[in-house]
Structures are given as structure tokens and as C-alpha cells.
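Left out: one protein chain. Kept in place: all the others.
Which chain is which? They are A and B, in the order written, and residues in each are numbered from 1.
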Amino acid sequence: MAKPCAVIGIGQTKYKSKRIDVSLEGLVREAALRALADCELTFADIDAIVVGKAPDALEGVMMPELSLADALGAVGKPIHRVHTAGSVGASTAISGANLIESGRYERVLVVCYEKQSEGNATWALSGGRSGGQGAGGSFAPWIRTYITRSGAPEHIGWKVATKDRLNALKNPYAHLHLKDISIEKVRESPMLWDPLHYLESCPSSDGAAAIVLGSEAAAKKSPNKPAWVIAHAKRTEFGQFPGRDTVYVQAGVDCATELYKKAGITNPRRQIDCAEIYVPFSWYEPMWLEGHLIAPFNEGWKMTDSGATELGGDFPVNMSGGVLSSNPIGASGLIRCLEAANQVRGTAGEYQVDGAKVALGHAYGGAAQYFAMWIVSSELNPTFN
Amino acid sequence: MVTGSDFVPTDDDIAIVAVSQTPAYRLWNDSEQMLIMRCVNDLLGSTGMDRNDVQFTIAGSCDYLSGAPFAFVSNIDGVGAWPPVYESHVEMDGAWALNEAWHRLMLGDIQTAFVIGSGKSSPGTPRHVFPLQTDPYTAAPLGLDYPSIAGLQANALINAGKATERDFAEVVARSRRAAMSNPNAQVSGDHSVDELLAKPHYSSPLRLHDLPPISDGAAAMIIARGKRALELTDRPVWIRGIDHRIESHHLGLRDLSSSPSTKLAGEKVGVHDGPVDVAELMVNFSHEEIILREALGLQDHPNVNPSGGPLSGHPIMATGLVRIIEVARRIIEGEAHRGVAHASSGPALQQNLVCVLEGGN
Partner (left out) sequence: MTDLSDLIHTIEYPYTRSTGPYLGPFLTGLRDGKLLANTVGGRTYCPPIEYNPESGEDAPATFTEVGPGAMVLGCTWVTDPSSKHPFSHPFAFAMLLADGADVPFVHAVDAGSPDAISAGTRVVAQYRDDRRGAITDVYFVPEAAAVDQSIEPGDEPVLITEHLISLVVREPLFPHRRRYAEGLLSGRLLGQRSPVSGKVVVPGRGYDNLNRVPLTEADELFVSDRGTVSSYTVLTPVQYYGQKETEPYIRCSILLDGTDSPIIGVDVRDIALESFRVGMRLQAVWRAPAERKVDGLDNRFGGSWEDVIERWEPTGEADIDPDSLKDYTW
């Protein structure tokens, strides 16, 4: 009974450490107007708007859909705001897709952003207190556990960090363009949260991303190729309880299982052409390859090590450069979702995966406890064998 | 005054099957999770459902109220999330969580959802916190607070010749009197209009009693698609429509004496497509009732805010959802057959949601 839904327009800002040239309104409009231009629409054509971002304290603007409503052409329309920690960008895309799939709306504008330079994320994550460990400090012990458990060699993290930065060189919107990145550079960079080096961590970015979602009728009328949303799934578990496995996270396994089932995918490694996975710290590539059933247990690192996840490999991951190259927190999940769409629309430019028909967009958040994913395809009803 | 209707629900219709709310507390001296847990356990108890039978969960809350980024993450402790659950969160009043859950159930693949709204305003100072909703460059640094914006709106209403200070006092007197029979109310009492008018102004033309109390509280409901709803209750409350609209955040671009967004949302859901037996409106400040009644065509309606409304208890982020619950409860109890609930977000009724509910199986 769910009506078909497609990504018909995509817009991104340039991601930078400080977008000092724009206000918050200017930032979100830049992405929104580009997404509208991509499908040759204006704000007047939009039925509803969905906004997503991480905690309000990052910019010190409470419930920002209120002060951004005018700038996003929302006056007189429905607008709502999603917040599911780091997974919010993907959750917002899914929330928008639900509106189309309900059959009640034809065209929905989804906008996510973060302007980290207005405030300080580590401060906000620490609740404004001293001694905050930041996201890296929270994830580092689990990464260490993964390394111990899987027997992965330490260069895996350096390899992911290098690969994603090399991919970012092909993406004009990426924040980091580290032309001389190398495994040696990553290894020699300062240790921030043992075992994570500085260059194995995501940057702090300003930026916004937007998509226009359309119904089947809207997609057919749209000038450019649609990316059909063929499945989406979300799962959440507690951050802490006795016996929680924080490395091979059950919510992540369940989310992927549900996603593949809905899409009709039985062999994700073979049937998905490429993936944009939320990897804010290098080791999360192999961890989520396992945690989302793409690689066998304890063997995600082997898949990374084999070069399979490079552009040109059999399962490219984070072709755009990923979160390791651009991290406007609240938008990062939407960027994963829209980069997956770029691949199946054939609009990924220099980082296009040849012939990509099915792509995964993914985000996670909180204490690795929130998961939101979607699968997009160049076809409305793809068949898998 | 219960009225009939020819509405015959199908499996595509979605109903509220159980509701729960905590009282509005001036200070709830324990966690927000505990407030939520009470509602969730209450709902599971009243429907006989297991936690895992509820297929989707969505909550509305606001980190800034209690001054803790990511406060909503802890809130899932109260809802239950092991084994992992299908769950989401809006940084909005729980009424908007209901809006999302309603759309989600329309897809047909899942049958049931939890909807939750919760908030603790007591740790912070709402007058310091809420200016952060206004324009971050031209208003927030002025500390432009809700009571002041409400004063400007009430003044606009008077200048437009649509109301007097006596009208505001009448709203307060009626709300507080109605709240005397509401066990969840925080503020209630029998006051004469003249007694209220004798009090000094706070943000003129409003007085302190025209403002809502500062409250902690939570509210929740379970909704279900047609067949499943009938399995879960013999008194389903059908959601006949939800619509919400926003206005400009530039106060200078708005006619503050009216609420076109409420009017539009009300038209979209067909408020007057049937008799309105009861209405619960999110009247954050007394003068807003006059604006909202006009926008919804309920100027002389005899049964508006029988609970006492937000003036008698205002657990922000649950307040809007409580309006929907108050209407649903009256339909469940047979006091009403069809009713209208309203929720708002933002200063001076910037964003408004209207929901029409109807009984019958």
C-alpha cells in the first residue's frame, strides 16, 4: 500500500570548516535551491518540508524549523523537524519518504544542515562541561575491542582513512581535499583517542544538504533521472544495559536484515553495487560491513584490506569521501543517502561507480545505537538474483 | 451532547486505542524517563499488549528544556528498546510525533505505534530558554521571551478591536474553573473576572494569570490500523484528519490578531464537516483562545478546553499531545462523538496543528 517514492532533486553546499560567507538561512537555502533547480521546481511546487539536524545547542538555535521556515518556502505549509542523533540525516530522509509513501503528498523537500562553526560540537556533546571525551573518546574503546576480537591488523584504519580522502579529491563539495594523503601520513598523525589517530577522524564542517522527494507521478514529470527509494529501515537500542555488545550491535544487524528483506536482497555484497556508510572514524568501515551483514563476522577488515571497498573494487564504500571527508553532523546522514542516489542516477561525476543500479545509504548515531538506512535503485522494481 | 455520523471505518483508517498522561507537576523530582515509563506501562497494561507487539515508536521532546543535549536519547529507557525497536524522534511537541506515526501507519505494513510527548521545564528558566526559538540575529539577543511576544499579540488583538482585557480574564476564569475537575491539572480554582482584572500587568495587556504554569509531564498513546484497532479496544477513536501549517517567523510579516495557519489546517481536516462536540485548544496564553476560536469557527462553542487547557498545566512537548488525548478520552468515555484538538509550536502561535477525532466502530 506504500506508494512509490523517488529522489528527484539533489542539492549540496560546499562543506568547509567555516562557512563565514552565509547566515543560517543562506546556508540552508543554498542546498535547497540547488535541489529545486536539479528538478526544475520552485518552493511553490513543494507540499511539505522536513528539517533534520543534530542538537540545537550546536548552533544555539532552539527548534530551528521555526526561524528557517520562511527561508525554506514553508510558510503556509507543513514543516517538521527530526532529531535522532548522528543518524538524523538518514532518519530525516526516511521521514520525508514516509510522507510520499503515505500517498498524501506529491513533492517533499528534505533539508539537513549543521553550522558547527557557530558553536563547538565537543562542547555540546559534553553538555557544556569540562573533561568531555567527544565522540572519538566514546567510540575508541569499542574500536579497540573490535581490533582485539577480529584480530585485524592496525593498518586497516589507516587504509580506510586514506581511501576516503583520496575519493574526496574527486568530489568538489567535500570539505577535506588532502592532496598528499597517504597511509604514512595517517599513521604519523597525532594519536587522539588511542587507537584512533587524528587523520582517522572526521572533520568538523559547516554545510547543508537537500533532496526533493517525489511520488511516481512527480518522478515521471521530472526532467532528470529519479533514484527510486525501494526500501528503508530504522532500528534503535539502549545505549547501555548489562551485556550490551557495543561492537556487533544488534540494532544494526536487525536494521540491515529488515532493509534487505524489504528490498528483496538476499546477498548484499553481490546485489548492492556500492554503499555510502556513515564512517566518522576509520574503523567503522569494517565494523559496519560486518554489522550490516555485508561481510562475514570478524572478516570486515579482510574485505577492506582486499581493496574491495575502493572505487573500482567490487563493493565501493564512500565514493564521495564519506563522513571522514565532510561532517556537517546533522546533514552527514542525508549526504550518505543522497550520494547513494547520485550513484544510481549516474550523477556522481568523477566518483561515479560504473553502471551502479542499487546503492545503500546509511547512518548511525548516539552510542552506536541508532540506525537508519535506505536502498535506492535506478529501477522502480529491480529484480535480484 | 453526543451526535451520530455515517462514518464507517475501514482497515485503512487509523484509531487511537489507548491514552495515558501523567499529571502536570510543578517539579517532578525524578527523571523524564520515569514519566514516560509510567505512561508506557499504563498503555501496555490497558491494552494487554506486550512491548514487542507495538511495531513503531515515535517521541517528541526538546533537549533545550532541561538543558541537556541528547536528553532524548535517555528517554528511550522509558519506552523500552531491547530487543531493538523501530523508533524515531521529532524535536517537537508529541502532537507532531502523532502526525508522523499516522502517516507511517498509512503505509499498511505495520499496524501499531506508540506516540509519546514529554518534557521537564522545571530545571530551566523558560523565559531564558524560549528566546532561542526567535530569529538568532535580530531577536534572540534581545531576550525576546514568550510572555513579551504574547503581550505584543494580545495588544494587537485589542488594537484590532477583537478583544478586551476582560475577555482574557474570562478565558482564565473559565479554564481554572474547568481544571477543578481535572485530576491532572496543576493550577485550578474559582476566580471572578473582576478579581483577576484587579491584578497588575505582567507583560501588558497580560497579567501573570494569563500565562501558563511551568510544568513537568508526559503523555502517550497507542494508535492502530482498522482491524487491529478493533481487536485492541471496543472504543476506538478514529483519526479523521491531521493537518499542520506554519507562518512566518518575522513577527512584522504577520497579522498577529489572527491565525491563518490554524484556519488553513482546520479547513484541510474539515473541522465543520460534522458536528463538533468538544474542542481542546493549545491556549498557551489566555488571549490565544480568542484567536484560535475565530480561526476554527468555534467563537461561541460551549465546550472548549473542558480540561482547563494549558493554562492549568503545560508540560511543554506533551501539551499538544495532551489536547488530543483530552478529546480522545471524552470520546472513549461517551461524552462526545466527534471532536477537534489543536497543538501549536513557536512564539505567538507560529505553527499550528489541527486534528479531528471521531468515535464509532
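Just so we're on the same page, a residue touches a chain if its C-beta (ideal position, glycine included) is under 8 Å from a C-beta of that chain, and two chains touch if they have at least 3 such contacts.
As the structure is a prediction and not an experimental result, all values here were calculated from the model.
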item	value
Among B:A68, B:V115 or B:L349, the residue in touch with the chain that has been omitted	B:A68
Which residue of A:G103, A:P141, A:G313 or A:P382 touches the chain not shown here	A:P141
Candidates A:D38, A:E59 or A:E290 - the one touching the absent chain	A:E59
Contact partner of the left-out chain, one of B:L251, B:I291, B:V304 or B:I324	B:L251
Option touching the unshown chain, where A:A2, A:L169 or A:L192 are the choices	A:L192
Residues of chain A in contact with the chain not shown	18-26, 29, 42-44, 57, 59-60, 70-71, 73, 75, 115, 117-120, 122-124, 126-134, 137, 140-142, 144-145, 148-149, 190-194, 238-247, 367
Missing-partner contacts on chain B, residue numbers	27, 29-31, 33-34, 37, 40-41, 51, 66-68, 74, 77-78, 80-82, 122-125, 127-129, 131-132, 136-145, 148-152, 154-156, 159, 200-206, 248, 250-253, 256
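Going forward, only the chains that are shown with their structure count from here on.
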item	value
Touching residues (chain side chain A, partner chain B) in the complex	1-2, 23-24, 55-63, 65-67, 69-70, 74-85, 91, 94-95, 98-99, 101-104, 124-125, 127, 233-239, 241, 250-251, 254-255, 258, 366-367, 369
Chain B residues within the chain A interface of the complex	12, 62-64, 68-70, 72-73, 76-77, 81-92, 96, 99-100, 103-104, 106-109, 129-130, 132-137, 140, 243-250, 253, 260-261, 264, 345-347, 350-351
